[in-house]
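Left out: one protein chain. Kept in place: all the others.
Which chain is which? They are A and B, in the order written, and residues in each are numbered from 1.
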Amino acid sequence: MSGSDEVQPPAGNGREPLVSLAGVSKVYEAPRSLPVAALREIDLEVAAGEFVVVTGRSAAGKTTLLNVIAGLSRPTAGAVRIGGTDLWRLPDRRRSRLRNATVGFVFQFPSLLPSLTVLQNVLLPLSLGPAESSAGNEHALALLDMVGLGGVERSHPRRLSAGQQQRVVIARALVNRPRLLLADEPTSNLDEQTEAEIMGLLERIHGETGTTVVLVTHAADLVGRGTRHLVMTDGAVRPAATLGRGCEDTPRGIS
Amino acid sequence: MRLGRLTVLALRTAAGDPVRSWLIAVCAFAIAAFAVSTAILVRGGQESLHLAAARLGADVVVVPRGAATEVDGALLMGTVSRRWMPAADVARVAAVRGVAVASPQIYLESLSHASCCAVSDMFVVAFDPRTDFTVEPWLRRQLGGTLGVQQAVGGSQVTTPVNYNIMLYGYTMWLRGKLEPTGTNLDRSLFITLPTAYAMARASRTTAVKPLVIPKDRVSSVMVKVTPGADPARVAGAISRAVPGVSAVVRPQMFAVERTQIAGLLHVMLVVLAMLLALALVVLVLLLSMAAHERRRELGVLRALGASRGVVVVALLAEALVVACAGGLAGAAVAAFGVSLFHTLIATRLGIPFVYPGGGALTAEIVAGLGLSFLAVGVAAAVPALRVSGEEPALAMRE
Partner (left out) sequence: MRLMAIAIVALAVVVGVAPQYTHCRTGASMSGGATKAATTGGAMNAPASVSAMASATATAQPMRCYWSARAEIGVAVPLALAGALLALSRRRETRRVLALLGATLGVVAMLVPTVLIGVCPTATAVCRTTMRPMLLAAGGLVVALCVAALVLNELRATDDGVSGTGGDARVAVAVAGPSAPGAAP
């Protein structure tokens, strides 16, 4: 299967897309095995303010898609633009700065640094940025309050539950006020109730701040949370019905 | 990333794996300790020779032919020398062109195998007060004049306090002062004038169990100062040709055996240091590679949060160097204090003269030792840091 329908945001908003992938492919070369095409000639645009949910089976290429968007994985072919800037025309330092300023990432796996406190973890993107200010502390504490973790800033991650750690990760992802929030299966290791709370949090953030969200999940029941639904299959992306309608486009058998 | 936050991150990460951090610190400790000890011992030996030569003050030392090593040993290490040359040679030496001053000295020994709380094997240097330039300048500076009969000046380690009496061969003398340390046997020596030596020899016939015998018309050596502008090596050659039965040694060649010994010590210690460095590097590269590998996912997350390759490299280096700093400082301190406490024992066992280096030289040696340990740890950390930082963050986070 090659390529995909060019996936564009809903017509009529008239804005330049925040995220633009043009002809993007990613092939992993492994020794003593056949190359694996994780992404196949993807054309995708995400407008500012959208909440895009990407579903698909395991190994469909969802995580690779997010990594390519964030500039964490270099595409084998094609161009990746964030806010109109071609990521891979930038040197590493500038690309890192752009990512720091523009992209917030919520990982699937536990990603807090165990040697730092909760507050230090939340402040990490600010520390890596060009200018650190004393107001950062207040902002980080406000974010922790927002995600419901006021009072634990001096704790270490090992003392928090999985759900609490994921809230801290969300706070960390927002501390630099990013335009784009990428969430890679943020609720895969959580129970139903916590999953609902985390998803509610993401929706609230999208609604209150207008942050563009691209959420990757293999849980079909989360499709309805977003404004647009895309389906990935074998490295290709196609649109599904938006706003949770068009269930016939939802892949079967996905848990 | 700000230096303060980077240091905090480095410290906390190092504390998170104490066993590995201890091993890195031990490697840095060993490198710094050995390097600093080597530098202190070798510098101390060289400085001691320099001070001893400066104490003698001579451009050329004339000794009985074949006795140069013996005389060096007597002056530096207190070994017995019983070689003599005719007193008439003093005038012959003085007559050689280029010689400004020729001053005879006689070397005497007190006793051997003395008991603990006396100065054992005291070495006595008897000099001619009319021509001497070894002790006389110090006497004029410190005491305002020369030594009289029955007066003496001691090296820094003579145990008799200044202005007390000191008795040799039943002959009492007044100890008028002590010279600055040289780290050699000169520090355990007594300096008296030739008239005092002869008076002591006469008195010892009735006051000592075994009389002091100074061979008639004999001297142990002649100290020579050359005229301004004269080449000491040429003057030494002229003396050797003009005066039969003597050897003339210029200052850079003084104490040749001891210089060779110190050079040999340096060579051995450098070889051991090189081996230690190689071993430490292997251990460090292994440890730090393991550490970087285990933290691949964490470093991938840092990159995802906006850290550039350079920041990742600096973070890994900082973690290693923070630990190396602690280990290196401890090693340098242990070496400096250890050599300071045990320097007499070490020097005696090694058979070299030694004086503990002064502040500036010591600081330089400690800085050099620390620098070497930092360099070793830095190089060992850079290898995995560059490799890990160059990896695609997405692949690193796949672990």
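Basically, a contact is a pair of C-beta atoms (placed from the backbone, for glycine too) under 8 Å apart; a residue touches a chain by one contact, two chains touch by 3 or more.
No experiment lies behind these values; they were computed from the predicted model shown.
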From the listed residues A:V54, A:L98, A:L201 or A:L222, report the one that touches the chain absent from this view. A:L201
Hidden-chain contact residue, picked from the options B:W84, B:Y169, B:F191 or B:F374: B:Y169
Of A:P35, A:P91 or A:G148, which sits in contact with the chain we cannot see? A:G148
Note that chain B touches the chain not displayed via residues 110-111, 113-120, 122, 124, 157-161, 163-170, 172, 187-188, 208-210, 337-338, 341-342, 344-345, 348
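Criterion: only the chains that are shown with their structure count from here on.
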Distance from the CA centroid of chain A to that of chain B, rounded to the nearest Å? 66
Listed in rising order, the residues of chain B that touch chain A in the complex are 1-2, 5, 8-9, 12-13, 15-16, 297-298, 300-311, 392-395, 397
Under the definition above, what is the set of chain A residues touching chain B in their complex? 63-64, 67, 70, 72-74, 92-93, 96-97, 99-101, 105, 107, 109, 111, 113-116, 120, 124-125, 127-129, 132, 172, 176
